[in-house]
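Handing you this structure, nothing more for now.
Below is a slice of the complex: some chains, not all, each in place.
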Amino acid sequence: MKVEVNGTSREFVAGGSVLALLVELEIDPRMVVVERNRGIVRRDDLDRVQVEDGDRFEIVQFVGGG
Amino acid sequence: MTDERIDPLEGRDPMMIAERSFSSRLIVGTGKYRSHEETVEAIRASGAEMVTVAVRRVDLDASKQESLLHHLRPEEFFLLPNTAGCFTADDAIRYARLGREAGLSSWVKLEVIGDQETLLPDTEALLEATRVLTAEGFTVLPYTNDDLITALRLEEAGAAAVMPLASPIGSGLGLLNPLNIRLLKSRLSVPVIVDAGVGTASDACLTMEQGVDGILMNTALAAAERPELMASAMRLAVRAGRAAYLAGRMPTREWAVPSSPSTGMLD
């Protein structure tokens, strides 16, 4: 299915949970926060929430800032 | 020689914000360093307990590159997410929520910028975002200008501290208007943390001598020739200014007064 992640759309072949998406993206879930269609997905729910076609994700982390 | 020996206030004069006690009155940012290593060395040297971080997208093409978080262990530092780069109350609120989820606390350094060139705050939007986030249980530390009226409104809106600027972010111009900062401190009940503009140690020392509770800085360390050494300088300067404020400085005079006795001179 098609999803948009951090502004670029990509294929999520395997499909499945948000956690699965992170794994496919090789992102360590403990290091990031995921926003799905403008709503935050709590860390505990990452494996429960299913990715749907057209979902828009923002995956963020802490970076150096003042 | 022990730390306390050098600074009699050590451990006896914590910075209190929202009932939480911080060992250092210096808060530092983590931006603009040449490397994660340099960042951590400087932060350690600064003695800061609270350090600010920004919330940004993961770079999917470089997701394996090690994150700053690996270097800032929560047991060593208290991470304060900011909303830098936000130009509306809604954006700032969105970033604040993401920051809370990413971090371990519900504290936020709230920035709502009103102008790209000067990075000065949009005080109206700042007030609105402060009200919303306070209602959601956030501990809000808003970055604002040095206007007393705005500061009083932020306090009413539930801000846990007020963070007026000394001069524009990254300018290094130091404390341009000490009077305004003294006015804020004299009228607010919540802590006053001067945020932005401090460029060198004497700026930090002078700022603390106005009686404020603490200082937040980033560029002064990251853009120094030797960040780690400047961080030590700032650590000392903040303590020096605080101690001088509490010690009560001598009065000034436009004439001279001898330091040695005028009696007992020889014939």
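As written, the chains take the letters A and B, and residue 1 is the first residue of each chain.
As a convention for this text, a residue touches a chain if its C-beta (ideal position, glycine included) is under 8 Å from a C-beta of that chain, and two chains touch if they have at least 3 such contacts.
Here the structure is a predicted model, which is why all the values come from computation and not from measurement.
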| item | value |
| --- | --- |
| Stoichiometry of the full complex in this file, by chain label | A x4, B x4 |
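One rule holds in what follows: only the chains that are shown with their structure count from here on.
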| item | value |
| --- | --- |
| Centroid distance [mean C-alpha coordinates] between chain B and chain A, Å | 33 |
| Residue ranges of chain B in contact with chain A within the complex | 29-33, 39, 52-58, 60, 63-64, 67-69, 79, 81-82, 84, 97-99, 101-103, 169, 216-219 |
| Residue ranges of chain A touching chain B (in the complex, touch as defined) | 5-8, 25-27, 31-33, 35, 40, 42-43, 58-66 |
